[in-house]
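Just one protein chain is left out here, and the rest sit where they should.
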Amino acid sequence: MTDQQVFIWESEVRDNETDLQGVVNNANYFIYMAHARHKHLQSLGIDFAKMHEEGCDFFLIKSEVNFKAPLQSGDEFVVTSKMQPNGRIRFDFVQDVIRKSDNKVVVSAINTATAVNIETKRPALPDKIKELLAD
Amino acid sequence: MTDQQVFIWESEVRDNETDLQGVVNNANYFIYMAHARHKHLQSLGIDFAKMHEEGCDFFLIKSEVNFKAPLQSGDEFVVTSKMQPNGRIRFDFVQDVIRKSDNKVVVSAINTATAVNIETKRPALPDKIKELLAD
Amino acid sequence: MTDQQVFIWESEVRDNETDLQGVVNNANYFIYMAHARHKHLQSLGIDFAKMHEEGCDFFLIKSEVNFKAPLQSGDEFVVTSKMQPNGRIRFDFVQDVIRKSDNKVVVSAINTATAVNIETKRPALPDKIKELLAD
Partner (left out) sequence: MTDQQVFIWESEVRDNETDLQGVVNNANYFIYMAHARHKHLQSLGIDFAKMHEEGCDFFLIKSEVNFKAPLQSGDEFVVTSKMQPNGRIRFDFVQDVIRKSDNKVVVSAINTATAVNIETKRPALPDKIKELLAD
């Protein structure tokens, strides 16, 4: 994998996403990161509906998230998404949420996914993902 | 700390919390766990607004979450919250989300928090939390 | 229809649903009311998935909502749902959101729905709904 394969998605904080202190509720960072992952996979030609028809479902199995600083109402941000292998049946999305005003990484995370063969119920990465994860 | 100090909060999945596959969007587990933590602290007499006036703010600094099975629309669930020390300036909320129909742990997590002195900007657990975390 | 057919659903405000002023974001009342409508229809034996298989989809086509007072973090509330006919191809859910501490109606609304025949794309209430709406 090369650096070019880091996907980025940009957006801004919506007012309903902030809490009593005026900072973004932590749950929203997971929403932001999930959206960036979906867009990332789409950009690679991976369509969840089509994969499902072909007998394969994706699942997030683990999130490790570090909260370093808060976003506030109106802040613009970038979410990155980089895929890397994690054993034979898992892969990681290494992700940062970056505040655009000062390029500060406000959240960094490793989100681990797997794919499951719908018939056998066993983890099985589709070839397309294996190719993406190979050098 | 004793087992009696495990706090539990019960609720049910709302339809808007499910995704295209009819299962709960992962971000909602963070919402559920955050709500249970707030209720837990409230039950211990800790009020965020009052702590803030006394010069102390709480922050979540890390989440480690394992997704084991999905909740679906209409499922009733229990969220647990147990506090334990994590060094001198941090404490953990050990939390499970449990499906009521079969008592399955669908999500398990360690959510790490700290408290910051608003004036000095330095981490500093208030005495009340220190007492709670002591044996 | 008789008064007994007023459906009620109870819940409490979750912290992530409040805004900078500590009051519930207006959008959440729509979430509460939608959930109560779904539970209401379920209680009458109407299942969206099954109706869809039988060729019928439901849609909300209009909401008229009056905001009278705000719910706040921690408030417990009741949402009512009463169905009544609105012409031949529409029906209304008359709904209130009531604060439990003082029984104040904080939001009152009329949410108008219709059902569409998936093949013909034309509005067509299923017999089950017609019966419910008839005296």
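By letter and in written order, the chains are A, B and C; residue numbering begins at 1 in each of them.
By our rule, a residue touches a chain if its C-beta (ideal position, glycine included) is under 8 Å from a C-beta of that chain, and two chains touch if they have at least 3 such contacts.
As the structure is a prediction and not an experimental result, all values here were calculated from the model.
Of the listed residues B:Val13, B:Ala27 or B:Leu71, the one in contact with the hidden chain in the full complex is B:Ala27.
Taking the whole complex into account, chain C touches the unshown chain at residues 20-21, 25-28, 30-31, 34, 48, 57, 59-67. Residues of chain B that touch the chain left out of the display are 15-16, 18-20, 22, 25, 27, 73. Contact residues of chain A toward the unshown chain are 11, 14-16, 31, 34-35, 38, 42, 74.
In this text, only the chains that are shown with their structure count from here on.
Taking the CA centroid of chain A as reference, the farthest chain centroid is that of C. Chain C is reached from chain A by a rotation of 180°, derived from superposing Cα atoms (nearest 5). In whole angstrom, the spacing between the mean C-alpha positions of chain A and chain B is 23.
Taken residue by residue, chain B touches two or more other chains at 31, 34, whereas all remaining positions touch fewer.
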